[in-house]
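My questions will all concern the structure given below.
Missing here is one protein chain; the remaining ones are kept as they sit in the complex.
Our next item is chain A:
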Amino acid sequence: MASEATPRVNAKYLDSFTNQTVRILGKVVSLRGETATIDANGSINVHLNRDAHLQLNNAVEIVGKVQQDLSIKVFQATDFGSNIDFNAVEAVVDATHRYKEIFYDGND
């Protein structure tokens, strides 16, 4: 493993992070058994693992791998409750990539 970092992304960044492990904070908009859709500046399909317990309409932070079809294979999901300001979350994603020197090694 080249880097332990899991860069924070949203739907807009997925295509530049295929096959990488990323971190997404989004809102759960639909749950269908083993898959779910979350909204993080655009909708993202996620494939859940067994330990993931998503709650509809709550925020969730997902650590997972971006697949070729830009869906996410979830390694870990943490419930972030219902009190999340997504404007601030988007600002963090923006800062992550704008000032990546303090967030991740972006040479690949």
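What we mean here is this: a contact is a pair of C-beta atoms (placed from the backbone, for glycine too) under 8 Å apart; a residue touches a chain by one contact, two chains touch by 3 or more; residues count from 1.
Just so it is clear, contacts and distances are computed from a predicted model.
Choosing from "Replication factor A protein 2", "TBC1 domain family member 15", "PPM-type phosphatase domain-containing protein" or "26S proteasome regulatory subunit rpn3", the protein name stored in UniProt for the chain missing from the display reads "Replication factor A protein 2". Residues 4-8, 23, 25, 59, 61, 63, 76, 78, 80-81, 83-85, 87-92, 94-96, 99, 101-104 of chain A touch the missing chain (whole complex, contact as defined above).
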